[in-house]
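Reading through the C-alpha cells given below for one structure.
The complex is shown incomplete by one protein chain, all other protein chains being positioned as in the whole.
Right, chain A next:
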Amino acid sequence: MQGIMESIQTLCSGDHGNEGFMQDDEDEEEENGVGRLTSWAELLGFGLAVFSEAIAPQLQCFCDRTLGFAVGQGGSREAWIKAVAMAMSLVRKAVKKGWVGALAPAARVMSQALSTASEPITLDIPVPFKAHKVETPSVTVETSAQELTNFFKTMFIMRRMEIAADSLYKSKFIRGFCHLYDGQEAVCVGMEAALNDKDCIITAYRDHCTHLGRGGSVLEVFAELMGRKDGCSLGKGGSMHMYNKKGGFYGGNGIVGAQTPLGAGLAFAQKYLKVEGVTLAMYGDGAANQGQLFEAMNISALWNLPVIYVCENNHYGMGTAEWRSAKSPEYYKRGDYIPGLKVDGMDCLAVKQAVKYAKEYALQNGPMVLEMDTYRYHGHSMSDPGSTYRTRDEISGVRQERDPIERIRKLLLSNNIATVAELKTMEKEAKKEVEDALSKAKESPSPDSDELFTHVYRKGYGAKAYGADRKEVVVKLP
C-alpha cells in the first residue's frame, strides 16, 4: 500500500514519462494541474468504499478499459501505475466538466489497484513441455494475482454457462447439436492471456467459451443457442456458428477441419495487410487426420504465414479414441517440417506461456503447431452420453486430479491471494451473472419472419450496377 501511494505521488509530481494517456489537447495546463493531484490521490486513497455505484455508462466503459488495459498488460506494477494515471486523468476531466459521479469509477480502479497485488508472481509449470524441432519455452512463468483471479472468474463463468446449456438442452430450449466445452476452459482462457485484439482466432464447433473469451457476452451465447434475436448471429447461426468480428473471432465452423485453411487465409491476410498479429487455427484430435489440414500446413510453411495450429487433443474424436484413429497420436509432431510443442492443456499458465512463445515464433518464422493435452467431461455433444467409449472412473479421475478451475483455486489459496470466503463470493457472483444472462436470454424474442431472407446477399457495390434485388437502379447496356 505504501509503495503504491509513493508511486502515485511520483507520477503526480510529473517525474514519469506521460506518453499519450492524456488524450485532450487542452491538457497543456497538466503541468500546473498536476500539483493539485497529490491531494486528490490522498483523498481517494482513503475514502473509496463510500462512493456510489450508479454512474453514467460511458464512464463505466472508460473504467473497464482502464482495468482491461492493466490486466492486458500482464498486471505488472508499471501497468498498474499507468492505469492509475489514466484514472487520474479521468477524474481531472470529470471534475473540469462537473461530473462528480466520475469519482466512483476512478475510485474503484484505485481501490482495485491498491487492494489486489500487482507485483508479479513467478510460478513453475508442473508438467514439462515436449518439443519437436524447436526449443522448449521456460517452465517459469510470470503472472500476477489479478491475472490468476481473472482466470478463476472467467473459467468459473464458462463452466456455469456450459452446465446451464446442458440443462437448457435437456429441457428442449436448445435443439440440434450442442457441443460443450467444460473441462477444456483452460485452453481458451490461457490463450487470451497471451493475445491481443490484433490476433485472430478460428475454431471448430465447440466454440461457446472461445466466443466468450474473445469479447462475447454470456447473454449473446445463450440467446444464440436458443435461436433468439439477441444472439451473436441474430439467432441464424446456432451453437456451431458464433462469430465476433470486433473481437477477431472468426467462428464457429461446423465441418470438421474446414476451418484450418480458413485460418491459413486469415494469417495470409494479416501478412498481406502488414498487421502485427497471429492467427490461431484451432482444431481437435479428430480433425488432425483431415487432408486439408496438411494442405494448409504446407502452404503456410511455404509462405511463412503467421499461423499457429492449435490441436485441442481431448483424446476422443466423438466416440473414437485417438489410438484408434491416428497412427501417430503425437499431434505436435505431425507438422513434420513445422515445429511443435506439447502443452498441458489443463493448466492456464502453461497454455499462456506456450501461446506467448508460439506468437513470438510465428511472427518471425512462420507456422507452429501446439498440441493442448486436455479433456472434456461431457460427451462429444449432448446426444452422446460420453460413457460408452470411456469409463466413468476415467472421467472422475481427471476431474479430481487435473481440473483447471481447481488448479487455479489451489494456487490462489496457497499464494494467499484470496481466502476461501472470497472465492465463494466470486463463485456466487459468477453464478448470478450466468443466471441473469439466462433469464434475459429467455425473454428475448425469436427473429422476425423476414429475417429469413436477410444477409443472403449483400446489396450494392458502388459501381454501375445494383444488387441481387432487382427493384433498384438499372444499368443501360450498350
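Some points to look at:
We adopt the following convention: a contact is a pair of C-beta atoms (placed from the backbone, for glycine too) under 8 Å apart; a residue touches a chain by one contact, two chains touch by 3 or more; residues count from 1.
Definition applied: contacts and distances are computed from a predicted model.
The complex appears with one chain absent; UniProt names that chain "pyruvate dehydrogenase (acetyl-transferring)" among the candidates "F-box protein SKIP28", "Ribosomal RNA-processing protein 43", "pyruvate dehydrogenase (acetyl-transferring)" or "Distal membrane-arm assembly complex protein 2". Of the candidate positions A:134, A:155, A:232 or A:368, contact with the hidden chain is made by A:232. Only one residue from A:129, A:169, A:222 or A:250 touches the chain missing from this view: A:250. Annotation: of A:119, A:135, A:197 or A:295, A:295 touches the absent chain (contact as defined above).
By the touch definition given at the top, chain A reaches the unshown chain through residues 200, 202, 231-238, 241, 243-245, 250-255, 258, 260-266, 268-270, 272-273, 291-292, 295-296, 298-299, 302-303, 454-458, 460-468, 470, 474-475, 477.
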